[in-house]
Structure formats: C-alpha cells, structure tokens
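Up next, chain A:
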Amino acid sequence: MLVQEIYDNLKEKFPEAVLEFIGTATGDPSTVVDAGQIYNICKYLRDQDGLEFDYLALLSGMDYKDKFGTVYHLYSLKYKHRFVIKTYLPKEDPSLPSVERIWKTANWHEREAYDMFGIKFENHPNMIRILCPYDWEGYPLRKDYVGQETYHGVRIPV
Partner candidate 1 sequence: MGNFVFDLIGKNIVAALVICIIPLVFILPYALIAILGELKIGAWMQDRVGPMRTGWKGVLQPVAEVVKLLQKEDITPTIANKPLFNLAPFIVFIGAFAAFAVLPFSEKFIPSGINLGLFFVFAVGSFAVIGIVMGGWASNNKYSLLGAMRSVAQIISYELPAGMVFLSIATIAGTLDMQTIILNQSGPIWNWYIFGGPQGGAIKFLFIPFFVILFIVYLISSLAETNRTPFDIPEGESEIVAGYHTEYSGMKFAMFFMAEYANMYVVSAIIVILFLGGWSSPFGTSFMDGPIWGIFWMVGKAFFFVFVQIWLRWTLPRLRVDQLMYLGWKVLLPLSIACFMAIAFLAMIN
Partner candidate 2 sequence: MERKFIEYDFGRVDSERMRLNVGPQHPSTHGVLRLEIELEGEIVTDVIPHIGYLHRCFEKYCEQMQYPQVIPYIDRLDYIASMNNEWPFVMGVEKMMNIQVPERVEYIRVIFAELNRIANHQIAVATFGMDAGAFTPFLYLFRDREMILNLFEHTSGARLLYNYFWVGGLAHDVPPNFKDTALNIIKTVRATNEEVMRLLMGNKIFVERTVKVGILPADVAINFACSGPVLRGSGVEWDLRKAQPYSIYDRFDFNVCVGSNEIGVIGDSWNRNIVRMNEMEQSCRIIEQAIAQMPNEGDVREKFPKKVRPPKGEIYCSAENPKGELGFYLVADGGNKPFRLKSRPTSFVNLAVLPEICKGYMVADLILILGSIDIVLGEVDR
C-alpha cells in the first residue's frame, strides 16, 4: 500500500487527530498526528486489516529547537510497506501516551527518548533512564543542553 493511501485511510478514521502530511522532495514522507491520540492511532495501525503494522522499527525522540517530537517508523512484515508517524510536543513538560502495550520494543526506545530528551511516556511500566547513569541530571540530546560540571565529585572533561 502506498503511503498516501495509508494516510487517507488514517485521515478517514481519525479526522481530528491526523494533522498534516509532510511529503518531501528527498527522503521519506511522514504524517503528523496529535500526540494525545498516538496510542489509539498506533493500535489502529497495528490491528486494522490491510495495514497490520506489526513491526516498530524505530522510535526516536526529536528536538526541533522550538518544539519536541517523537517519530515512529513502522513496517508491516506481511505487506512489506512502511509508514512514518510524527508527533509534536510542547517545549514545556513534554509527555504523550506510551505505545509499549502495542509494540514491546517501544519499552527501551521510549526509555531512551526519556533519557535523552526528557519526553515522558504515560503508562510506561518502567520510566527510568537507560543509557545515562540513573542519577544523571539534564537531558543530553536537547539542543540547549549544558553538561554537568561534576558527577559524584569527579570533574567531567569538556
């Protein structure tokens, strides 16, 4: 199925939540959806016949300087098509529902997004840091990140 068709299908089902279709000259087209509805949309995408996106290839957090975001790259092993969903999140206290219950792989990806960007995923079973130490301060991949000067009394070289 083409990306455009999937988008139309999704738009029909969720007219309110599907916000925008970004098609670019180079690279992959993507669909922006409402962050609050992400769980329902993902569930629909996984369970609907003809779509069946059963494989979450990648979940990435993003910092667009003026806003945060998450990007979901989906495959369907059965139909061999791909789809990209994006959400935009506010700069202050970004949070959105977790898709861990739909794709278990999101567990660690969401923890990483939390670790690196401070994006909170609601209903996640274990929302703690994953790559940085558990008591690290700040969210390193944010564009305005300033590193800690010392960690447990050890100076961090710049």
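Everything below uses one rule, namely that a contact is a pair of C-beta atoms (placed from the backbone, for glycine too) under 8 Å apart; a residue touches a chain by one contact, two chains touch by 3 or more; residues count from 1.
How were these picked? Simply put, all candidates are chains of the complex that A comes from, given by their letters.
Note that this is a predicted model, so its numbers are computed, not measured.
Undergrad: Just to confirm the interface: in this complex, chain A touches which of 1 or 2?
TA: 2
Undergrad: Tell me, which parts of chain A touch candidate 2 in their complex?
TA: It comes out as residues 24-28, 30, 54-58, 60, 62-63, 71, 73, 77, 80, 84, 103-105, 107-109, 116, 129-133, 140-141, 145.
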